[in-house]
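In this view, the complex is presented without one of its protein chains, the others remaining in place.
For chain A:
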Amino acid sequence: MSGYQGKKNIPRITSDRLLIKGAKIVNDDQSFCADIYMEDGLIKQIGENLIVPGGVKTIDAHGRMLMPGGIDVHTRFQMPDRGMTAADDFYQGTRAALAGGTTMIIDHVVPEPGATLLSSFEQWRQWADSKSCCDYSLHVDVTEWHKGIQEEMETLIKDHGVNSFLVYLAYKDIFQLSDSQVYEVFSTIRDLGAIAQVHAENGDIIAEEQQRILSLGITGPEGHVLSRPEEVEAEAVNRSVTIANQTNCPLYITKVMSKSAADVIAMARKKGTVVYGEPITASLGTDGSHYWSKNWAKAAAYVTSPPLSPDPTTPDYLNSLLSCGDLQVTGSGHCTFNTAQRAVGKDDFSLIPEGTNGTEERMSLIWDKCVVTGKMDENQFVAVTSTNAAKIFNLYPRKGRIAVGSDADLVLWDPDITKIISAKSHNSAVEYNIFEGLEVRGGPLVVISQGKIVLEEGTLHTTEGSGRYIPRKPFPDYVYKRIKARSRLAELRGVPRGLYDGPVCEVSVTPKTMTPASSAKTSPAKQPSQPVRNLHQSGFSLSGAQVDDNIPRRNTQRIVAPPGGRANITSLG
C-alpha cells in the first residue's frame, strides 16, 4: 500500500519526508479529504495536488481516516515501588503506546520519600530520554508539602516545562495531603498557572476499612475493592471540587473509576466548576467483578486505585459521559507489575502493587465502545483521545491537531480491523492483560511519530531514545481564560463601618490544649515570618495593658462610654 517515488535516487532523505494521499483528515471539529505532506517531523502542507519534492515516500490512504496521534495523559512507566520497578520501562511502554496509535505519553514523576521534586524530575527525564520511543512530557506528583516544595514547583514551571501537579487524597501517612495542605497547593498552582490533578479517594476511611477487612480475615484481592468502595472516591472528588472552587484553581481528576465519581464531576461542571475528568482504559473497558476470581494471579492483576467498580454497568456509563463531554480526556494509568511482583501482597491485599495495563488498548477500546456503538463520532473520538489533552496541558495545536505547522504525529485509522486482545500478542512486558479475550473493532493501520513511520503492516519500527521531552507552558488558555476572568471578579471588600464603640464583654482567654497535628508540617503558602495563626486562640485580649487601665473593672460586662458620646453604630434597629 505504500510505494517510493524515485526510490533509487535519494533513499536517505525519504525517511524525513512523507506524503499521505487520499486521506480523510479527522480533527476534533471536522473531517475532510486532503493530502498531507510532512518534512522534518512537521506537517508542511495540507491540500490537494500538493507540490512535493521528488523521492518522497508516499502512503496511499484510500480514503481512510487520518487522525492526530493519541496522547496518553497518564502513564507510569518504569515506576519504582518498594524496590521493585514496574514491568514496562519507557522503551517497552512507549512501544506499546505506539502500537496502539498513541504518539505521545505524559508520565507521572513520583518523588521517593525524602527526594526533592527536582531531582526526581531529573531522574525521570534521564530514564525517559534514554528509552522513550515517542514524545513525552511529565506530570510531577506533590507527595509532601513545605516551603521547599513550593519553590521547586515554581522552578519546574518556569525552567522545566511542567504545568501539572498531582496531589493524593489517599495513601494515608505516605502520599496523602490534608485538606489545608491541598488548599495551599491549589492556591500555589493557581498563582503559577498550572493544573491541579487529584488522585481522589478518602485515605483516612480507606485505612480504617482496610484494617476492618483484614480483621475479618479477608486478605485476597477482593479486599482491595471492599476497602475502597466507590462512595469514598466520590467523596474525595466532591471535596477536591470544593477546594478548587474556593481557591479558583482548575482541577483535573485522574482515574475516574466509578459512576458516582463521574456524577460528581458532571454535576460540578453544570455548576460552573473548571474541572476535568479522566477515565482510564481499565474503567472504560472492564469492571471489578474480576477481583472475586478464584485465580489469585488474575484477581491481583486488576488491583489499581481507585479500584475498578464491581458494578458491571460502569464502563458503559463512563463511555456515555465521555461521549457527551462530561468527561473530557482519557489516559491509561498504565502501570504494570508482573505476577511475582503482585505476589508481594499474596497474604495481604493492601501490599499488592497497584496498576493495570491499557496504553496499547486505549484507542481501540474507546473506538469499539463509543464510536462503533454510535455514542460519539470520529471527531469527538479525536477530542477525547488527543485534542482535549493537548489543550488542557498547553500542547495545542502542536499536538492534538492535524494542521500546517503541527507535529507529524499521525495515525491512519482502520475502523474495520478486528483484534482480540491477549497477553500473548500485546507489546507490554507483563504476563497478564486485564482485557484478555476482548474483541475490539478499529485500530491503527499506520502510525507516524515525529514524521517517521513507526507502525506499518503490523510491524513496529521504533527507535529507543528517539522520544523528545516536550515542555509545556503555564496558563493554558483552554483552562485559564475562565479562571482569569473569575479572579478579576472575585475581589472581596469589607463593609465600611465606623468603629464599634459600645460595651464589650470581658473574656477570659482559656488556654486550649494545642493539638500538635496542625503545626507538624509547616505550610509554605503562609508568610514564613508569621507563625501560623491559630484563629481560635487569637492574641486579641482585653486583659493586657489598655488605655483605660486606670478604670477599675467589674468581672463581667463593662460599659465604656467614649468621650464625645456614643456613635449610633450600636443602635438596635
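Note that a contact is a pair of C-beta atoms (placed from the backbone, for glycine too) under 8 Å apart; a residue touches a chain by one contact, two chains touch by 3 or more; residues count from 1.
Going forward, contacts and distances are computed from a predicted model.
Missing chain, UniProt name from the options "Amidohydrolase-related domain-containing protein", "Eukaryotic translation initiation factor 3 subunit H", "Serine palmitoyltransferase 1" or "Myotubularin phosphatase domain-containing protein": "Amidohydrolase-related domain-containing protein". Of the listed positions A:42, A:266 or A:344, the one in contact with the omitted chain in the full complex is A:344.
For the chain left out of this panel, the touching residue among A:31, A:123, A:178 or A:320 is A:178.
Here the missing chain is touched by one residue of A:89, A:107, A:141 or A:235, and it is A:235. In the full complex, chain A makes contact with the omitted chain through residues 81-84, 113-114, 171-174, 178-180, 183-184, 202, 204-205, 207-211, 213-214, 216-220, 222-223, 226, 229, 231-232, 234-235, 238-239, 242-243, 245-246, 292-299, 338-341, 343-344, 346-348, 350-351, 423, 431-432, 492-500, 502-510, 512-518, 520-521, 526, 533-536, 538, 540, 556-559, 569-573.
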